[in-house]
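Input: a single structure, listed below in structure tokens.
Shown here: the complex without one of its protein chains, the others still in place.
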Amino acid sequence: MGIMFYLIAVITLAGALAAMTLKHLVHAALAVTVAFGGLALFFLNLDAQFAGFAQILVYIGAVAILVVFAILLTRGSELPKDGVFSRTWFVGLPIAAGIFAVLGWALIASSKALPSEMATPAVTVHDIGVALVGRYVLPLEIVALLLTAATIGAVIVALHEKARAR
Amino acid sequence: MCSPLTGYLIVAALLFSIGLAGALVRRNAIMVLIGIELMLNAANLNFIAFWRYSPHPEALTGMMFAIFSIAVAAAEAAVGLGLVIAIYRHTQTTDLDKMNRMKG
Partner (left out) sequence: MVEKADQVFVLLQHWLISFLPVLLQPAAAVLLGVIAIVCVFPGLFALTTIFERKGLGRIQNRIGPNRVGPLGLFQPVADGIKSLTKEDIIPLSADGVLHFLAPVILVVAVFMGFAVLPMGRNMVLVDMDAGLIFFFAMSASTELSVFMAGWSSRNKYSLLGAMRAIAQMISYEIILLLSSVAVVMTAGSLSLVKIVDAQNHSTGVLPNWYIFTPWGLAAFVMYAIAATAETNRSPFDLPEGESELVAGYHTEYSGFKFALFFLGEYLAMFSISGLGTTLFLGGWSAPFSFLTWIPSWIWFFGKVMISIFVFIWMRGTLPRLRQDQLMNFAWKFALPFTLLDLLVTALWRFMGEGWLRWVVSTVILAGAYVLMGRVGMYRGHFAPRKYRYAE
């Protein structure tokens, strides 16, 4: 495993940990943006250029900004009085740790069955386009429908009450 | 670790657990949504890692799944955050510990 892998892994995991433990919401949102960037670098390291750039465009360019806007619209920039961790944290944390333990054990136990070095796949954006309208045209249309429904739904859910109760 | 794939899968598992821990432990509704996004990202990393080291990468299955997952996750984040904003308007709080009744 090259030095790049370890570097990107450190950036991503540090960002994710910071996002989940920081008290200040805006700092947490920016830390998760660093984690998204680290994941995009992972995708680029795995020769998936389209997925990597799409990750930056969608997650850092849209989802992170959405989260930041939501934090500002719900007065999240003031620190809460009761602390940031819920009263029942002693249930959630062991569950997450247990899940990681199971996943890690399964991975280490099966690591002999996993393939070692493979040649770089020669996949171009042209192939992705052909696949999208060829083999995967049904998922494409369904995702289009889903995105339209999500857009309309988000607008209606967040619409001002006064405008509807007229 | 005798396979490069194991490294990626362990990082993805760790990201998933961190996201899950955050979603279960944080009080603010928006932080829960951020945890969910981290979990989705971890799954994406898994897909792309398996695609890269698969015997037939020209079938593009893993890449396609990851791309669709990115699109769906963005839509879900939008709707979820719209819901959080609507709830905030109604109850003036985003604290999940206080939202423990069905009656509004």
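Which chain is which? They are A and B, in the order written, and residues in each are numbered from 1.
The rule we apply is simple: a residue touches a chain if its C-beta (ideal position, glycine included) is under 8 Å from a C-beta of that chain, and two chains touch if they have at least 3 such contacts.
All of these numbers come straight from a predicted model, not from anything done at the bench.
J.: So which shown chains sit in contact with the chain we cannot see?
T.: So, spelled out: the chain left out of view touches A.
J.: Check the options A:8, A:41, A:64 or A:131 and report the residue that touches the missing chain.
T.: Touches the omitted chain: A:64.
J.: Of A:21, A:49 or A:111, which sits in contact with the chain we cannot see?
T.: If we include the chain that is not displayed, A:49 is the one touching it.
J.: What residues on chain A make contact with the chain left out of this view?
T.: 26, 30, 33, 49-50, 53-54, 56-57, 60-62, 64-65, 68-69, 72, 77, 124-126
In the analysis below, only the chains that are shown with their structure count from here on.
J.: Could you please state the distance in Å, as a whole number, between where the Cα atoms of chain A are centred and where those of chain B are centred?
T.: 5
J.: What residues on chain B touch chain A, complex-wise?
T.: My answer: residues 1-11, 13-22, 24-28, 30-31, 33-35, 37-38, 41, 44-45, 48-49, 51-55, 57-58, 60, 63-64, 66-68, 70-79, 81-86, 88-89, 94-97.
J.: Which part of chain A faces chain B closely enough to touch in the complex?
T.: Residues in contact with chain B: 1, 5, 9, 12-13, 16-17, 19-20, 25, 28-29, 32, 35-36, 39, 42-43, 46-48, 50-51, 54-55, 58-59, 62-63, 66-67, 69-71, 73-76, 80, 82-87, 89, 91-93, 95-97, 99-100, 103-104, 107-108, 111-112, 114-118, 121-123, 127-128, 131-132, 136, 139, 143, 146-147, 150-151, 153-155, 157-158, 161.
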